[in-house]
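First comes the structure, then the notes that go with it.
One protein chain omitted, others in place.
Up next, chain A:
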Amino acid sequence: MSTSTTVDGAPAGGTTPVLELRGITVRHGNVPALNRVSAVLPPGRITCVLGENGSGKSTLVSVLSGLQRYDEGELLVDGVPMRFRSARQARDVGIATVWQDLAVAPLLSIWRNFFLGVEPTRGVWPLRRLDIDGARETTVRAMARVGIPGLDPDQPASALQAGERQSLAVARALHFGARALIIDEPVTPMTVARQTLFGQAILAARAQGLAVVVVTNNPRYAHLIGDRFLLLAHGQVAGSLTREDVDADDLTALMAGGEQLTTLTDALTELHPELGDR
């Protein structure tokens, strides 16, 4: 399979993929940051995007979340072609993104952060006011759902640990009815405890039937939680594999370098012709 071929995953159970990329190309000047990338993100599956720095992972996240416009190709949401002009638009159709900076205001309390921008209110103007008790309760419940029970919602968000902050972002996405969750993992390594918390949140999102995309550069972690793996090298899809195709060591080896990756992918495709259809 050539490095820029369509990678077309058979949608699980015949359901329409939540998100589909068809030949997406993004150029920064003359240099393509993404070159004819195609991928399918079915509901209830975790797709891990793996690749070295500069392989186009961040650009892919930006395209999916509506921050980056693409020059060629199509982005389909529920089978309908869409062109986002802002992150807000992407959010409105149910694509939630967990950024590396996590979009958290550190001095605000947890429940205020949870509802930031979409605060519930009661009463009529000019007496319209925040529904504080309702917001607190909802926050506690939503955080418990992603594996952080017994939280004091009046704490400042800065009291949350790094993994918990990501959980807050995931819980927010779940609560506001997102159908796709894009997670850009921090480059700095997290401790096991944090990774566990975050992993719990991601699995909770999958259980809710969301299409989850996790961008990471840790192949072992990816193999642990991922159902499908999209390998990027030099802005192109170097391989699209499922959990059955590879084990963690293979993934690690595949991460090692772009060329090696391509060779390996070709070899794998020869051995498993059905991979070419993915």
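The criterion applied here is as follows: a contact is a pair of C-beta atoms (placed from the backbone, for glycine too) under 8 Å apart; a residue touches a chain by one contact, two chains touch by 3 or more; residues count from 1.
Basically, contacts and distances are computed from a predicted model.
J.: Can you match the unshown chain of the complex to its UniProt protein name from these: "RNA polymerase sigma factor", "Multicomponent Na+:H+ antiporter subunit F", "Xylose transport system permease protein XylH" or "Probable glycine dehydrogenase (decarboxylating) subunit 1"?
T.: For the chain missing from the view, the UniProt record says "Xylose transport system permease protein XylH".
J.: Considering the whole complex, which of A:I110, A:A178 or A:A222 touches the chain not shown?
T.: Of these options, the touching residue for the absent chain is A:I110.
J.: Among A:L151, A:I225 or A:L268, single out the residue that touches the unshown chain.
T.: The single option touching the absent chain is A:L151.
J.: Touching the absent chain: which residues on chain A qualify?
T.: Answer for chain A: residues 87-88, 91, 99, 101-110, 112, 115-119, 121, 128-130, 132, 148, 150-152, 154-156, 158-164, 191, 193-194 touch the chain left out.
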